[in-house]
Every structure is written in C-alpha cells, then in structure tokens.
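Every protein chain except one is present and positioned as in the full complex.
Moving on, here comes subunit A:
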Amino acid sequence: MRAPLSWLREYVDLPAGETGRDVQERLVSAGLEVERVEQLGAGLKGPLVVGKVLAIEELTGFKKPIRFCQVDVGTANGTGEPQNIVCGATNFHVGDKVVVILPGGVLPGDFQISARKTYGRTSEGMICSTSELGMGDTVSNSLGGDGIIVLPPEHEAGTDAIELLELVDEVLDIAVTPDRGYCMSMRGIARETATAYGLPLRDPALLDVPAPNSYGYQVKVADPIGCDRFTARTVVNVDPEAASPIWLQRRLQKAGMRPVSLAVDITNYVMLELGQPLHAYDRNRLDGPIGVRRAQPGEKLTTLDGTQRALDPEDLVITDNSGPIGLAGVMGGANTEIADPVRDEQTGEVRGTSEIVIEAAHFDPVAVARTARRHRLSSEASKRFERGVDPQAASAAAQRTVDLLVLLAGGTAEAGVTEVITPSAPRTISIPADHPDRVAGTEYGRETVVRRLQQVGCDVYGADELVVTVPSWRPDLTDPNDLAEEVIRLEGYENLPSTLPKLPSGRGLTESQLLRRRVGRSLAGAGYVEVLSYPFVGDAVLDQLGLEPGDPRRRAVTLVNPLSDEEPAMRTTLLPGLLGTLRRNHGRGAQDLALFETGLVFQPTGDEPAPPKLTVDRRPTDEEIGALDAALPHQPVHAAVVLSGAREPQGWWGKGYPASWVDAVEAARTIAREAGVELIVRQDQYAPWHPGRCAALYVGDELVGHAGELHPRVIKAMNLPERTSAMELDLERLEQARGGPLRAPRVSTFPVATQDVALVVDTAVPAADVEAALRAGAGELLEDLRLFDVFSGEQIGEGKKSLAYALRFRATDRTLTAEEASAARDAAVVTAAERTGAVLRGA
C-alpha cells in the first residue's frame, strides 16, 4: 500500500515540519513495515507554469517532426510576451493548455533549463511530459498519455504547475502483513498514524448514510456465508464525458494506480480511501436483479481483463438474469462494465454509461482467496478481501462513491438504497486486565491496557476481567494474545525489558549428534572437505551411475513442482551431489580432491499410505501421529566421500601416491572408529563401483555401505577424473550397532614375542578372511597382527599370492617361552589352512 503524505494529512493534523522519514519511524515502531519513503518531485524547481499554445510551426528537414511553438505563459516570464519553445512531441494542438518549464528551472535528475539554440531556433524553455516531471508512468489519457501533458482548458496560463499537479510529495510504501487488512486503506494507515502521534483521527468513513429501503436496485444473495453484506446504490444522469480532475488522478497515481475513467477512478479512489472494494455496473447493461451465488458447473465468464474463465462450483459469482457477470470480490465481467464514451460524428451526441449501479459488498475472505488463486487472478479487490475488509464500511463507501459521482460527473443519486445484510454480533474477547503484562513480562497496568485497546478501536468494559469488543475492521483480533500484541506494540517493543528464563538442566548433545560431529571432524582431519549439496536428482544421473532398472535407489520421492524438470526427485544416495561437486571443482582446476558429505537420503517404499487429515484443536493421539509418520519415507543419515587425483602429492619430500579404492575404504574405517564399531570389509560387485574394486561394508551381519573405485564407465559417463573413488554408508545403522561403553584393555608389561609367517593362498581369497582365521587360531596370546607384505609371482605359482604377517604374542601374567609363542603361531597357521587353504610358504 502506497500512502502519499499529503493525503494522510487530510485525516491527521501532523506537525507542519514532519517528514515522510519521521512518519516512517513512528509507523515502523507501531508495527507497520514502511519499506521506503519515495520522494516525488525531488530536485524539481520552477518556474513551471501552465502555458497556452498560441501557434505551431512544423519545422522540416529533420529526421523527426520538430515543432516551433509560441506559448502564452501569462506573466510568468516577466514580460507577458509569448515564449518561443522548440518541441519534439506532436500530441498537442493550438489552444491546448500545456505545462512549461522556463529558463532557470530544474527538472528531476538535475536537468537545468536555459534558453538555447536548437534546430536553428532559440528555445526558451520546454513543454513537459509526464515522465520528465517524475509523475510516474501510470498516466491517464486525459492528462496526455505518455507524451506532453495536456491540461483541462479551465486552467489559466501562468498558473504554478508544481502546485496544480501536486508534483512535490512523499509516499510511504508499506508492506501490509496478512493480519492488517485495514491498513490496505488510507483510513487504516491514518488510524495508525493518529495513534502513533497521539492525535485525533478524522475518520473518512463517518458519513451520513440514508437508511435502506425497498426501491433500490434489486439484489438477491443466495449464499449468505459467502456474502454477508451487499449494498447497491444507483446514480443516473452521469455525464459520460466527464473526466477525472487532476487531484483525483494524481492521488491514484501516487498510490500506484492508473487513472482510467471517471467512474472507475472514483471507485478506485474510494477503495484506497476506505479499503472497501467497489464495483460499478452500467445499469443499462444489467439484465434483471443482481444475485450472489456459487458458480454452476460449466459456467463461463469473460472478466474485465478479457480472459474467458471456466468457473469452478466453489467460485462465488455475481449474476444477473444472463448468468455470471463477475467473480465476487475478485474481478467484474466485461459485459456489464462502464462503457467508454463514443461521440456520434453526425449528431455530436455522446453515448456512454449514464446510469451506474454501485456495488459495495463484503465477501468471505477464504472464498475470495481460493477463487483468486484458482484463476491466478490477484486484484486490488481480492488482495483486500483476502486480508479482511471492514464490513461496516460498505454503506459509507457506497455513499462516498455516490457523492463523488454527483460532484464530479454531474450525476443524480436515486433514492433507492439496497442493503442485504446477514446480521452478526460483534466479537468480544475476555481477558484478565493484566494479560498483556504477563505476556510482555512488564507492568503496563489496567489503565494503559484499556487506553491502548480503545485507541485500536475496541470497546472495553470490566475491571480485573476485561470484556473487549473488537472493531469491525479488525477481523484478525480473535484471541487474548492478539489483544496483548496490540497493547505491547503501541507501548513499544523497544521498551520491553530483557530477562532470561531459568532453565532446567539439559542433557547436552545426544550420542547421535556427538557422533556426527566426530565423523565430520575426523574426516576433515583426514583431509576431506565437507560439501552440502542439493538433494535434487533426475534419471540422467542415476543412468550415469549405471543403476539397474530395479535398483531400489531408483525408487525416489518426486516433487510436484521441482525447480528443474530434469531433477524432479529427492536423492536416495549422496553420490550424485558429491560427484557433481567433485566435477565442478575439477573443472575449476582443482587436481587433488577429497570431499565428504553427511545428510539425509530419502528412501520411500512406494507403499506409504496417505497421511490422515487431523484437527488442530487437540493433541493428535499417538496412533494419529504414527499414521502421519507412516506417510513419510525412511530418511536415514548417510555419510559419503569421493576422491580423485593424489591422496598424497609428490613433492620435495619424495613420491606421493594416488587416491584409490583403499582410501575410500579407509574413510569408512575412520567413521567406524568414531562410531566405536568394528567394520567388516568384504569383496563385492555393486553399482556404481568397479566390479573388481568394490568393498561391501558390514557391521556384524548387516550391510551398511560400499566403498571402492568407481566403474570406468561411470567415470566416463559422468566426466569425472580417472580412478575417482567413493564410499557411502548409512550412519544410522552404524549408530545402532554401537555397543555400550568400551571395556578397557589390560596392558601387560611382560616381554613381547614376535613371530612372522608367510602364507600362500589363492588370489581370490580375501586377506580379511586370512587375517580372521589367524586371529581365531592364535587365541588369547595374540596381542597384535599386521600384514606387512603382499606378494605374487613365479616363485609363488600361478593364481596364488603370498601374505606375510607379523604376529605379536604376549601373556598378561608371565613371560612367554619360545615354545609357547611358536605353538600359538602354529595354531594360527592351522586355522588359516583349514579356513582358507593357506599353506605356509617354504613348508
């Protein structure tokens, strides 16, 4: 809502020197979001006067039409002689009244005017257009459209045009929150301004309104819930040619509306003034009584914007005998709109709308909101009805419209006054007088509370328990806290004290939260950089990853309104986002990359039932909460890493080594260590990994993730650096596998006995199996075991490999003898032989 300061002053006697910024500050403090104060006519300096065009000489020989004009500017130029002015516009004639800036004047944008030679003539000033005067681009035809301003003939040459056109003003631009519908009007903003300054308000809705009678235009409201009030008035003998006066056009312009025609301008003006949307019908185009009802299936309506709309049975419509003639509270129909005046060239008779029926009605906010949304049609009217219009202002608004049509269009008000009203009692709210105090945490006292509520427009009765009747323009005031807010904001949020509540002791972060932090820190400590990628994916990337058609990772939650149709689904794996980020970094010149992400993935079963529709007037039952949760997909936290380039770069210190499958597996081990679980690694084949370089990651018997080098096809398809490796695991499964507190190891101080063994096994036997067998066979005396060499070659034999282990034995209670250590080693080798076919090398 744009509120010109000059207009605001009509209702509140603000101090003379008060600026727009001053008012802004007061209103912001009272809770109106005044986004900015626009300075109209800033930098404009006269003399700027009305001029009468006396003569026009068309200059030829130039690329565009140029006119050399003599303009009477009265005595404004000090001589009384006509002013010679060169002008490039052509939308004015001899005898027209125009706006002239004389030498010495300054136009907005620091455009200094002086007499100058141009097109071979001396131009002593300029004939002005609307844009040159900073009047905005929403300009009426009657003021000259987009070209030179042509004024109505009654203005005397030499009159100061700055004042005439109200060019200097300030406009408050206010973002009205949904609860403050009444501030979509000058009346509402004036009320807030008056309260903020402690000044009286001249309420423009306080008008004498004649009592309703039975001979007004007939109105039948079939849906009293959708429309609880309908006022109709009629004005006849309207001059179809009457134009809006300058003041009216200027106020509309400043408020951001485009002047159209007198009747429409008046309804818009009254809407801006009182907040009541109005509609003007050409009575001669109406067919029988006006009705209000819901649309019937199949009905259509062409609205004022020229669009034909198929109506929904929920749409509230205005009708006559011909069917729907308007979308109630949203937009009128084209068939009954006020007609533009047309002059009959032969007779000189002007035909146009001369009999006008005015509608001032109150419609259900929800009905209007739904219709506006359904038809994607947001209008000045619908914006106001959605936020709540003062139903009590309808008859005053109708009266104001009648008055202006009589005053400005020479009309005659008919005596008939139609009012269809569904009576409703005013809303009352009971609150303890100290309720605002208890909400705010400070002491206002009963007197202040009552006074502030009265300023808002409430009637207040009672002593300790206040019975508050809220004003008709505040449908948002429904609950005790709404009243508390009114008191607190008017007393000033800035005056609230600052205190701290006394909290019960908290339990700190949960195990799961601590784990995620540890995982983040340890991966970052291991050289990984955290990434938070968007979770949107599409088929393309799942294809690139080589996922089979039935792969569960293709079963994804999809969005009704994705940002991109290419990526309509929610991720089921972290890899697409991570790999995309890796590629982006690589594309920007980074060589050695190690990235990680932890975040949710979304795993629907596809059988999620619809969530129940629940009320909000009580706590849902546990079953109902369960039913809501059952509608949601499984959303576990995953952790993933991707790597490429060198894990350790080559440098002056010597050789580096490339990032590979083993780093990916090690990242999983790092996470498992932080989770306090033992990770079991097994050979696997799983997309998108290299079939020979893919590890399945287990905790106990449960598969928690995969790691390894990516499949070369995937690397190619995704345009990734060669040998890119990746790991992804389900962090929640790791968490769940976590046991109780760690049992501390017993540290023996007896000497260690070391034994090395080299075992030959088939190439396909996983080292992890050999190690497990050695550990099982070696028994309790085994303190530690380390694989220190892997070797294959001719000496070992085709299809075989040699694994060399260092075994460390130690007892907790004695020094081991060489025989004991050897026996334990032999037992280990026997078990390895049994389980993996291992043969002691050299045996």
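Structure notes:
The criterion applied here is as follows: a contact is a pair of C-beta atoms (placed from the backbone, for glycine too) under 8 Å apart; a residue touches a chain by one contact, two chains touch by 3 or more; residues count from 1.
As a convention for this text, contacts and distances are computed from a predicted model.
UniProt records the chain missing from this view under the protein name "Phenylalanine--tRNA ligase alpha subunit", selected from "Nitrogen fixation protein NifU", "Oleandomycin transport system ATP-binding protein", "Phenylalanine--tRNA ligase alpha subunit" or "Carboxyltransferase domain-containing protein". Among A:Val467, A:Ala631 or A:Val752, only A:Ala631 touches the chain that is left out of the view.
From the options A:Gln70, A:Thr422, A:Asn481 or A:Gln685, the residue with contact to the unseen chain in the full assembly is A:Asn481. Across A:Thr60, A:Gln308 or A:Asn561, the single residue that touches the chain missing here is A:Asn561. In the full complex, subunit A makes contact with the omitted chain through residues 28-31, 33, 177-180, 366, 369-370, 373, 438-442, 479-482, 484-485, 488-489, 493-494, 496-501, 503-510, 513, 517, 520-521, 523-535, 539, 549, 554-563, 569-570, 581, 584-585, 588, 590, 592-596, 599-600, 602, 604-611, 613-614, 616-620, 625, 628-629, 631-633, 635, 648-649, 651-653, 656.
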